[in-house]
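Of the protein chains in this complex, all but one are displayed in their positions.
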Amino acid sequence: MSPRAGSEVLLSVKNLVAGFDTGEGRVRAVDNVSFDIRRGEVFSIVGESGSGKSVTAMTILGLLPTVKVDNGEILWRGRDLLKVSDAEMRQIRGAEIAMIFQDPLTALNPVHTVGRQVAEMARIHQNMSKKHAMTRAIDMLDLVGIPEARKRASMYPHEFSGGMRQRAMIAMAITCDPDLLIADEPTTALDVTVQAQVLEVLLDIKDNIDSAIMLITHDLGVVAGLSDNVMVMYAGRQAELGTVDEVFYETSHPYTLGLLRSIPDLEGPFGQPLVPIEGSPPSLIDRPSGCPFHPRCSMARNPGPCTTDIPELVQIGTTAHVSACHFASEVSVAL
Amino acid sequence: MPSFIIRRLLLIIPTVFIAVSFLFFLFYALPGDPATLIAGGADRNPNPIQIQQITEQYGLDDPIMVQFFNYWKDVLSGDLGQSFQRNQSVNSILADKAPNSIRLAMWAFLIELMVGLSVGIYSAIRRYSWADKLTTVGTAAVSAIPVFVLGFILQYAFAVYPNKQGWPEWMRLRTSGIAAPRTEEEWFLFFIPVGPEQWRYLVLPAITLASVSTALAARMMRGSMLETLGADYMRTAKAKGLSERKIVVGHGLRNAMLPVVTLLGLDLGATIGAAVLTETVFSWPGLGSTIADAVTNRDLPVVLGLTLAVVVVYSLINLIVDVSYAWFDPRVRLGEGGQ
Partner (left out) sequence: MTNPPHVDGIEISPTGALPAELPHTSQPVGLWSDVWRRFRDNKLAVAGLVFVFLLILVAIFADVIAPYSITERDSSQFRSGPSSDHWFGTDLIGRDVFSRVVYGSRVSLRIGIVSTLIAMVIGVFLGAFAGFVGRWPGALVMRITDIFLSVPYIVLAIAIATVFGRSENSVIVVLGLTGWLGVCRIVRASFMQLNNMEYVEAAHALGFRGRRIMFRHMLPNSLQPIIVYGTIAIGSAILAEAALSFLQVGPQDPTPAWGLMVSQGKGDLANAPHLVLFPGLAISLTVLAFVLVGDGLRDALDPKLKTR
């Protein structure tokens, strides 16, 4: 499941720093984040609510008017998305990079039929006539596994079930054959059984149209089943980044360790207590000094660099696996 | 849907009945004797025999329930009674005055739609701009000014003052009434004034009447638009690569209009109140000034008759509003399903 060697890098985020103003001060939601995504790859970003994963994704497409980028580059096929014109950006949105959102009920316009919303993609990006666009829309709906696609296309979002709606959103996103599909917590609002189906659809699609997927989630199970590479975020910073095997089996950050440990073990002996990560995520305005995770970290050394120095990303081994911990090498031993 | 409409239509009947009956009994609690009033008022010391005649003629000494019954009997056969004050049947008063009120109301509604809605939309799109701030304060200010005061201000500014200063004829607007002769030829297509004279009489009252509801419409539209702009599907539309105009107009407007549509109808209640005042200020011969007059003169049949007409119209308009709401919003039309 590792990315094909030599496949081109489509998206390259370098040292992205972004935040927004609140009445209380400036919130730095994304703090020095860097990663690459290659053609055909499934790249997952994992983190709790507030870790900055959604903001990162939305900033790539420039969807947040209140967020200001303070530093960094977002290179899409060599062009810096932070510097392109509005017209160029509109071209890229939907046609080259498409996004599907968390809650399909609110993300779809309630007063337009599903078919029309999907067809809209073809009409604006591919200049198709109304009729052709609708035909394409029906084809897309069919592709994502919606039965009776022709009939369904003239129905409204609220008439669909949750899973169907999410499929419709996926259909809408792939209409123009985008090279990157950003999925922001696509299964969070769905039932567990439906989740699996939707993920299946995503995987099929990926193979079908050869696009990369940036999957944002807080669910490690979803990550394990699908991804090639994974990035763990905490308090707006990267904690760990590497292939799924590296991050899951050669864990090098106490936060990732804590996440993995907190998953209940269905195979283990009955009556085992759950192991949560103590404490709660920090306020992004009033950050702890040094490593943002140190107040909750079981391995934090006090006195030591944890409370005073912000850890930089260090390479683990000889691959692209990195971790932002002063004691990264000692973490796997703890497992 | 049809059952919904029928149910609402049927509901109008008890509404009208209760409302008008309430007023009926209310007036009977009045001190003072209508017969005396008809005869010219207590201070004119009318002839007691005359009073007796009037009492018999109008059946004013019958027990109250008899009068009540008779009244409704007449109404059901289309007769709204005879005015106590004037020598005219209520029906003909209605026929005379109603068209004028309707015309004024139509113009006010047009202004409300065009000015109110566009101001609201614009200030929502350009939030925090000076235009937006101006709108917020402006609408609050306008709705704080009593309708009649606004009427006088406009009168003074555009008619009285120019008159005093002797400005040329073409710059002045007219202040009162509708230019006599009040024939139907003065109006084209029922509500468009023919000739510049008519326009001059129409402008000020129309703006005055429109003021309250325009301010309200602007605020509602702005609020609704802001809420819509923040909705998730707007973000989705942006992610699809749509231009701002397509997003706002294609996706936002229709959703934003929903609550405003309801308001436009409900507004009618306030507009009627404003109409009474506006017509009084500008001496516009419509239902509003007639009702105000009638109440103070205890002209019961006129009050009841006009109220009845207004209640029916108001209920019908509300029904139309509700039905059109369903047309706008497919969620209401089809019910929440598909889960």
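Labels for the chains are A and B, by order of writing; each one numbers its residues from 1.
Here, a residue touches a chain if its C-beta (ideal position, glycine included) is under 8 Å from a C-beta of that chain, and two chains touch if they have at least 3 such contacts.
Keep in mind it's a predicted model, so treat the numbers as computed, not measured.
For the chain missing from the display, the contacting residue among A:71, A:208 or A:280 is A:280, taking the whole complex into account. Residue in contact with the omitted chain (choice from B:229, B:242 or B:261): B:229. Contact with the omitted chain, checked across B:51, B:248 or B:281, is made by B:281.
Seen from chain B, the chain kept out of the figure touches residues 14-15, 18-19, 22-23, 26-27, 29-31, 127, 137, 140-141, 143-149, 152-153, 155-156, 160, 163-164, 222-223, 226-227, 229-232, 235, 269-270, 272-273, 276-277, 280-281, 291-292, 295-296, 298, 303, 306-307, 310-311, 314-315, 318.
In this section, only the chains that are shown with their structure count from here on.
By the touch rule above, chain B contacts chain A in their complex via residues 231-233, 235-243, 246, 251, 254-255, 328-331, 334, 336-339. On chain A, the positions that touch chain B within their shared complex are 61, 63, 90-95, 98-99, 101, 103, 106-112, 120-121, 124-125, 155-156, 158-162, 169, 172.
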